[in-house]
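Yeah, one chain of the complex is gone here, protein chain that is, but the others are all in their spots.
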Amino acid sequence: MLPGQIGFISLVFSLFISLILFFFIFQDYKSESQAPSLKVYSLSFLQLLTIIISFFCLVLSFVISDFSLAAVYQNSHTTKPLLYKISGTWGNHEGSLLLWLLVLSIFSFCFLVQSKYTPKKYRLLTVLFQNIITIGFLLFVIKTSNPFLNLFPVPNEGLGLNPILQDPALAIHPPILYLGYVGSSIIFSSALSAMIHKFVNPSWADSIKIWILTPWIFLTLGIMLGSIWAYYELGWGGFWFWDPVENVSLMPWFSLTALVHSIIILKKRDTFHTWVLILAIITFTFSMNGTFLVRSGILNSVHTFANDPERGFYILTFLFLLILLSLIIFFIYQPKDNFVKSFFLFSRETAISVNNWFMMFFLSAVLIGTIYPLILEITKDIKISVGAPFFNIIIIPFLVPFLFFMIFGPKLKWIKTNENLMSKKLIFNFFLSLVFSSIIYFFWGKATLLNSIIFLLGLFLLLTLLFEFLETITKKNKVNIPRIISHFGFGLLIVSISLNTIFSVEMDINLKIGESYKFKKYELKFNSISGKVEKNFNSLLGSFSLTDPKGDISYLKPEIRIYNQPSITTSEANIKTNFFYDRFITMNNIQNSDFFNIRFQQKPMMIWIWVSALLISLGGILSVFRQKD
Amino acid sequence: MKNKLFILILIGLFFSINNSYSKEDHLDELKKISKNIRCLICQGQSIDDSNSDFAINIKYVILKKLNKGSSEDEIYDFLKSKYGDWIVYKPEFKLYNLLLWLIPYFIFFIGGILIYQKIFKKNEKIQ
Partner (left out) sequence: MFLDKKINFKRLIIFISTFILLLLLATIFFKSLKTENVYIPDQLTGKEIPNFSSKSLLDNQYLESEKIFINKKYYLINIWASWCGPCRDEHPYLIKLSQNDKLKIVGINFKDKKKNALSFLNKQGNPYKQIFFDYDGSLSINLGAYGIPETLLINNKKIVLLKFIGPLNSQKYQKIIDAINNEK
């Protein structure tokens, strides 16, 4: 139908425009003007416009349920609510690539417009590199992943989307995540361009900062949304599983966080040129790597995306060529420091270097854990699993020194710190944290020493930041508010996860209707089951009452849903949230018996985990607005 | 004297609370082991997380073995002999996994050297 045809034509048009753009960039490059020509601006805009039109046509096709398009037929259904029809656009491989292209072109054009105060040739070359990436993806989509492929005869009804994927958090998770992944392309292109034009200096650092912060903010939010979806939808009570696809989003986050910090050094001390460039290339590599690994089918994961080796092959080749290009450029144009600056031990530069040091460690742990099974399988034909135990053992102990540096590092001054950092307030904070964590450690048997120490340091970090914040108000000290907020968010995350780990109560039992179960002064009673017929599923709603040690009763209603299109049975958790904990219950019926398997969990601080992720990104958002001043 | 008494009480409490966990029903151990076993018919779930028949079955077998007195390692060995190394989430300390466990620490070490050079090597001019 018409939107589909327009969409496809627009996409092909975009490819032609991109090729023409190449030519005009070269032309403009040689010219003497101080700013990119109008032709470059308008072609860039046209490139963006055609992709927007194409994307919009696909969304429209989903909304009107145009089943002449294979993508709509396979992934949509007339009875789906509007929100999920729209989000279904990017809930499949082809559509998500179109979304990728959309974000790529938006960023490219925005960069062109925003980079006004930087040298023309640098801007043009950055846009050129972006254009290469765009063309690569356009070819990929048109040739192997065309969302506008037609079906004939046109079916009456679609195959419907998996009900697990019909969730608000999951609906916006891809766009937000892509803003993070794809945003790192600008850093990549800009880094290469800056290298070639010998523009790697504090001025460049200042101009690129916003292009580092923006993807970082979105990547943080994107990861958070994925966790929220997993927690609320999958019904296992966990929010992070070290699943390969989760790991693949975490890796660029580590290098991007390192970049956020080290770009400050480049700006303030005019050093770390090579390192920043390396980080820029690494970040983009991991973002692209993410796309590849998720779609190629070589990883075992909860995410089921199109498992098509051909597509994986294409992306891998493209990625390989891009990295090779960046390596060659790096080799030829690597900036040379004529003067190797060294840092003083007690300086902020050292503290930031330490941050990068740990970020790279965490990154390498996640990287090796994720791809090692692959390497082993190919080279030795041995199949192993690398799961949570590995990552926890390697990463968690290192949080101890990391938190320690986070507490003291920001107090150090640039170049050299002469004053004594120890203050009465600091010692007071430390002892307060020590008291709390000792109470937890000594009076709650499930707290390990490591957990308690991490909790101690997390709390210490929070208190220190709180005092720093109060000092801004009372003493009018100039302090970096975004940093305080982001670091506070991180501290809150550590504290919340520690408390969550230590104080979680879990119970896994089989009950019949009418039975009850007592544990630790709580009592869970299975009252009844009621059945209901909804629009596209049959529902079995369990009614449970939980009596807590005080005698208060709360009611929990887990649900089993039996869908007909596609025929899937899901277990919907009932989650009751308050400020202190979440109560989480799921119900599954046991094959061939009257028993139901009931899992009840009481998970403290869940809501604070989400809040802390929001705080971390809030710091970034505030920093972006400060840039604009 | 009062201080010593107080400390003794604290220590006593500490040990008593830590030992108050009943080890008889093995449920804590079951949970610990289950978190480390992959559910083979699920995508990316441990058998602790999963409610599939396979998971329930394996958990039952593990509990039976625990009650008979098998150790954690014996249970892992048993499951690996039936289903392959893949079923256990924690990679073993075998020779072929050496790189896996060592590379992150190696990277950390390299990073440490680089930082050391940055701090402790005096400013140099390179011609």
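Assorted remarks:
As written, the chain order gives the labels A and B, with residue 1 at the start of each chain.
Note that a residue touches a chain if its C-beta (ideal position, glycine included) is under 8 Å from a C-beta of that chain, and two chains touch if they have at least 3 such contacts.
For clarity, every value in this text was computed on a predicted model and none was experimentally measured.
The chain that is not drawn here is touched, among residues A:Leu82, A:Ile378, A:Leu449 or A:Val533, by A:Ile378.
Among A:Ala35, A:Val113, A:Leu324 or A:Leu470, only A:Leu324 touches the chain left out of the display. Note on the undisplayed chain: of the listed residues A:Phe26, A:Phe313 or A:Phe443, the one touching it is A:Phe313. Taking the whole complex into account, chain B touches the unshown chain at residues 40-41, 53-54, 57-58, 60-61, 64, 81-84, 86-87, 126-127. Listed by residue number, the positions of chain A touching the unshown chain are 292, 296-298, 300, 307, 309, 312-313, 316, 320, 323-324, 327, 330-332, 334, 336, 371, 374-375, 377-379, 383, 591-592.
As a convention for this text, only the chains that are shown with their structure count from here on.
Per-chain CA centroids place chain A at a distance of 26 Å from chain B.
For chain B in complex with chain A, the residues that touch the partner chain are 10, 13-14, 17-18, 20-21, 31, 35-36, 38, 43-46, 49, 51, 53, 56, 84-92, 96-97, 99-101, 103-104, 107-108, 111-112, 114-115, 118-127.
Chain A makes touch with chain B in their complex at residues 236-238, 241, 243-244, 300-302, 304, 336-345, 350, 353-354, 356-357, 360-361, 364-365, 368-369, 372, 376, 380, 382-390, 393-394, 398, 442-445, 506, 508, 571, 586, 588, 590-591, 597, 599.
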